[in-house]
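Take a look at this one; I'll ask things after.
One protein chain is absent from this view; the other protein chains keep their places.
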Amino acid sequence: MTAQAAARVDVDALLARCGAVRAQTEALAAPLSEADCQAQSMPDASPVKWHLAHVTWFFETFVLAPHERDFEPFHPAYRVLFNSYYNAVGDKHPRPQRGLITRPGLAEVLRYRRQVDDRLAALALRAARDSALAAAIEPLLTLGLQHEQQHQELLLTDLKHLLSLNPLQPAYQPRWPLAPVRAAAPHGWLAHEAGLVETGHDAARGGFAFDNESPRHRSWLRPFEIGSRLVTHGEWATFVADGGYRDARWWLAAGWDWVQAQRIEAPLYWRREPGDDHGEGWSTFTLNGRVPLDPHTPVVHLSLYEADAYARWRGATDASCRGARLPTEAEWEHAAAPHEASGLAEGLFLESGALHPMPAAREATPGVPAQLFGSVWQWTASAYAPYPGYQPWAGAVAEYNAKFMIDQTVLRGGSCASPRSHLRASYRNFFPAATRWQFAGLRLARDL
Amino acid sequence: MTAQAAARVDVDALLARCGAVRAQTEALAAPLSEADCQAQSMPDASPVKWHLAHVTWFFETFVLAPHERDFEPFHPAYRVLFNSYYNAVGDKHPRPQRGLITRPGLAEVLRYRRQVDDRLAALALRAARDSALAAAIEPLLTLGLQHEQQHQELLLTDLKHLLSLNPLQPAYQPRWPLAPVRAAAPHGWLAHEAGLVETGHDAARGGFAFDNESPRHRSWLRPFEIGSRLVTHGEWATFVADGGYRDARWWLAAGWDWVQAQRIEAPLYWRREPGDDHGEGWSTFTLNGRVPLDPHTPVVHLSLYEADAYARWRGATDASCRGARLPTEAEWEHAAAPHEASGLAEGLFLESGALHPMPAAREATPGVPAQLFGSVWQWTASAYAPYPGYQPWAGAVAEYNAKFMIDQTVLRGGSCASPRSHLRASYRNFFPAATRWQFAGLRLARDL
Amino acid sequence: MTAQAAARVDVDALLARCGAVRAQTEALAAPLSEADCQAQSMPDASPVKWHLAHVTWFFETFVLAPHERDFEPFHPAYRVLFNSYYNAVGDKHPRPQRGLITRPGLAEVLRYRRQVDDRLAALALRAARDSALAAAIEPLLTLGLQHEQQHQELLLTDLKHLLSLNPLQPAYQPRWPLAPVRAAAPHGWLAHEAGLVETGHDAARGGFAFDNESPRHRSWLRPFEIGSRLVTHGEWATFVADGGYRDARWWLAAGWDWVQAQRIEAPLYWRREPGDDHGEGWSTFTLNGRVPLDPHTPVVHLSLYEADAYARWRGATDASCRGARLPTEAEWEHAAAPHEASGLAEGLFLESGALHPMPAAREATPGVPAQLFGSVWQWTASAYAPYPGYQPWAGAVAEYNAKFMIDQTVLRGGSCASPRSHLRASYRNFFPAATRWQFAGLRLARDL
Partner (left out) sequence: MTAQAAARVDVDALLARCGAVRAQTEALAAPLSEADCQAQSMPDASPVKWHLAHVTWFFETFVLAPHERDFEPFHPAYRVLFNSYYNAVGDKHPRPQRGLITRPGLAEVLRYRRQVDDRLAALALRAARDSALAAAIEPLLTLGLQHEQQHQELLLTDLKHLLSLNPLQPAYQPRWPLAPVRAAAPHGWLAHEAGLVETGHDAARGGFAFDNESPRHRSWLRPFEIGSRLVTHGEWATFVADGGYRDARWWLAAGWDWVQAQRIEAPLYWRREPGDDHGEGWSTFTLNGRVPLDPHTPVVHLSLYEADAYARWRGATDASCRGARLPTEAEWEHAAAPHEASGLAEGLFLESGALHPMPAAREATPGVPAQLFGSVWQWTASAYAPYPGYQPWAGAVAEYNAKFMIDQTVLRGGSCASPRSHLRASYRNFFPAATRWQFAGLRLARDL
């Protein structure tokens, strides 16, 4: 990562933050049995236990190994066992077999966490008296914490997928944590003029950012409008009822192949339930168990194919949304950046404990898009590509982001499973187009 | 299953046997963590927890449900969750997803076992005063125990496969339980004359047998010889060193395709280790951890393809074994049946605690094949097919054996993971030709 | 192959037979375009052009190469290109890519045939003056002709499969060659006593047989009955209408998996057609184009799974067929051998030009099963295994049959696409259980 001029690294603050983030991860795993932490529901997902170990491996490998005196690993086999995808570090245990590693057990992995925490603290003590060391480890520790926050979200999405496959439909949290939901605000449009805009992380403002958010660069935007809020479950149910999943007109060719091959009929986790007098209804699976679909909440667990098809359908069938499409990431960031502070403050994040998106407030500020941050990741129309002039970080962490810049699509804004402090307007998430198990939804845009 | 005239069913004895078998299953699982019991290493294998629950489901479904007054299941979802393959019982949870059922947890499954044990005991008490009930449940209880014994072996083979995939190569048992091994006895031949022989379960002798062992029937055998002991790891290593896995001449066409597609170079669990002065050596994985290959022990974890190819190679290259082949199951049973009592007594079974085959004693009785029972299952040349006049059991247990009689091959004799009381000379095990994770080896035969 | 004491080989007769068989192959291909001869519809099937070349390769490789003076191949690349499965001969072109060999073209392959024919004739001329050579080549030439006859049938089954995939449903023969069909004879049973019977090729009687038909050997048969004729399309339609394809009770486990995974609802080539007043009807595809299903003709294009399920269904639901099952191959041969001469004479074979099974004559001889030979291959209950004492032929032709003796099932009797002179009572055909594109049907049997 880019070296930062750390005039004075506040080691105490860093350690406090380290403690808080690491504790938060373990709090997420606390309600789970060893069996819950062991199972891997698909190759794309990882066991909870693996997440707990891998984020620890990250600190051990990238912070302790190069800087600890007389470094010795907690266990020599962990270098391979808990490496995710760093070829520069060496071999990796095959991803689809992560769920087969029953030893070390959960208790041993927690002991691994404890030991690495202690060694990080000891290293930080040394750094408090050694400013060169402090400058060297500060960005790596920070990266390790950002990395662990990413895995907090993945831990939850992977766990949700696992629990959803159990016919008993078990809940991660026993009770629904929020007050009854209200009707969603009406959908409107917020206009932007044409112009040469700047997006990407502004190094001058400071603060952490991943390498893929830089450099800040110019793009020419044509005039466009962006939706005033996220698309809701209720709006999506209309798309389903209108035969949206059976009409090739709305779909990208690859999306249509996917819908047919996988027999997709609704977003992931939706299930038709025997109805009352008003006909059958939909339910969906949440970390609070299976619940009736709430029409006012943002729709979630969409693939890009679905989000894209919906926008095309909405743009062709709803006069008030004529020409709807997904926003590009430059449009999204240009629209969101001015409202970053308030948007993050209002957003529904991991800290809320809801773990499911909630309706937009009716009293949203006029002229400001609601739900810019949190709730659900917003698929964009932009392929995940290097920004002009992009330089990956140096060293093994060069593999962190750069090598994934092909055939993935950018999502923006964070979700109800993202830690609030992890997000910002320039943040770029990315997944393949068929991905459904992330907390991903959409916001509309259109040309003016 | 065939109704048995149970003039007087000894309910106490049955309950005692029930307690012993059920306790043995739990003793096998006792050294394992919940994680060890959760993971499923491949679709053909099942998690230990699933075995613990499924054998209990078998009693609940086939003994309690039809005979208990006011039957109520422990949990309604278990009927589907722990059904293995009984279409007559209803839906089944998909086999490859057994490892994803993290709830119920292990403690809940053990509670399930306790409750079913208690209800079986209560039913038996009623049967002690109700001879019709006793006659009705005795064969079902017996079948349930035989079934649970089969799963004791599968629990161990599935667990061994799981542990083998862990780079840490963890041991199920911490220490090697036996004295140092001795050289194997030399290989010899035992001759049999031609004639019309009878094989299959002799109903007149009584005792339990599966439906597939009946009826007793005649076969004409040509004169043949059978090997005096099992083929050893050392003999197999010669086959490997002779290029046996790279020479199409020895292999069935399907076996040769399999060897090439899977890049098979040695039996399952073998690994080449960096050698000493004498060149590299082989190790193998056991339930006691990874150990150097012992040349004197019976070779194990073979597919039928390998066993068949070996026999052809040995028959073509070893003058003392000219014309070697696998025995048919009629030949095997004809040779083994006269020695059933002593063979079972001497055999290396689950109860030995070795969980790995051991060398044949040098002082084997002259004229009697050694290692007829226990140690390793012996692949035969016989397709698994109905005996002439075969009738499956009536009812849902008709599915126990009959529907698998295609494209599988019979194995005989039991293994070091089979409970001794579960075996007999007429016992027919069966697996597809490519199966490797069972404790399967071979004994040679040839025409006279 | 077994050396035959050819006291006097009639070279002229052999050459005449050679000319007739070779001409028959080309006559089968004559109505086809180069495109028809090029395409390969699935890995299991081969292009017509490949068949034309491969049978020629067989003569060149096994007759000319070892016996011709100064042997030079027609083209050095053909040794690999047209080798089917003989590892002893060397490399093989990948089977699924046979349809991609557009060069040599069809004309070149026909030129190859001409040249090899000429060289065989020249060799035979030498053999007429050299009895040792005559004795050496006679069995190989004979084998080559038998081999070419097998490929005549395969050429037709492969071609039928190819044409069936064309939405235009083109006919190989333009017009239906036979008179209107009559009602099938009623189904009855023919009884056989228990006893020790002999089956397999009787070397003393002379004549050609494949190695897998030897040695003649004894089997003990229990009393049984065999069906008086083949099962018909009409009888099969009743099975379909009764939900036979949707009821797990009738199916082997592997068959049930296959039915569900492949969504099988009827025999291969059946298609539901919009109906008249009497509801929808079935059509089937033949080498004469798509035609309405004739209920009186023998049902054809069944997998073993279907034949086996049908027998179980018929045995459970039709009082007159209680206990029906498939015959073993020993039962079939024991029942058929006494009627070999008349059965072959009456059978519907390739020479009829029908290329589709026809109804059994009502006036069938009392006490003699109808349709023993020709019409459709009859699935048996017997796995394809070596007979006791079996010895494969020596040399490269050892691979002809022996290496396929696993996970295949025996069919007996020949079909409407088999040359009459190719068949006999001891003939063993074999295919995997899911095979459907062969002309395969069934005859029932049951225990007495």
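Letters are used for the chains, namely A, B and C, taken in the order the chains are written, and counting of residues starts over at 1 for each.
As a convention for this text, a residue touches a chain if its C-beta (ideal position, glycine included) is under 8 Å from a C-beta of that chain, and two chains touch if they have at least 3 such contacts.
Small disclaimer: the values here were computed from a predicted structure and weren't measured.
S.K.: Thinking of the complex as a whole, which visible chains are touched by the chain that is not shown?
M.R.: Touched by the chain not displayed, across the whole complex: A, C.
S.K.: In the full complex, which of C:14, C:106 or C:237 touches the chain missing from this view?
M.R.: In the complete complex, the chain left out is touched by residue C:106.
S.K.: Which candidate, A:26, A:273 or A:407, sits in contact with the chain we can't see?
M.R.: A:407
S.K.: Quick one: which of A:100, A:397 or A:433 touches the chain that's been left out?
M.R.: A:433
S.K.: Pick out which of C:19, C:66, C:90 or C:170 touches the chain that's been left out of the picture.
M.R.: Within the whole complex, the residue contacting the unshown chain is C:170.
S.K.: Just checking the interface: what residues of chain A touch the absent partner chain?
M.R.: 85, 87-88, 196, 217-222, 248-249, 251-256, 304-305, 308, 328, 381-383, 385-386, 388-389, 399, 403-407, 409, 432-433, 447
S.K.: Taking the full complex into account, what residues of chain C touch the chain not shown?
M.R.: 33-39, 41, 49, 77, 80-81, 93, 97, 99-106, 162-163, 165-168, 170
Criterion: only the chains that are shown with their structure count from here on.
S.K.: In graph terms, with chains as vertices and touches as edges, which category applies: line, ring, star, complete, or other?
M.R.: line
S.K.: Over half of interface residue numbers shared between chain B and chain C means same, under half means different, so which is it?
M.R.: same
S.K.: Between chain A and chain C, what is the separation of their C-alpha centroids in Å?
M.R.: One centre to the other, that is 60 Å.
S.K.: List the centre-to-centre spacing of chain B and chain C in whole Å, with centres computed as mean CA coordinates.
M.R.: Chain centres of chain B and chain C, defined by C-alpha means, are spaced 38 Å apart.
S.K.: Would you please write down the residue numbers of chain C that are in contact with two or more other chains?
M.R.: none
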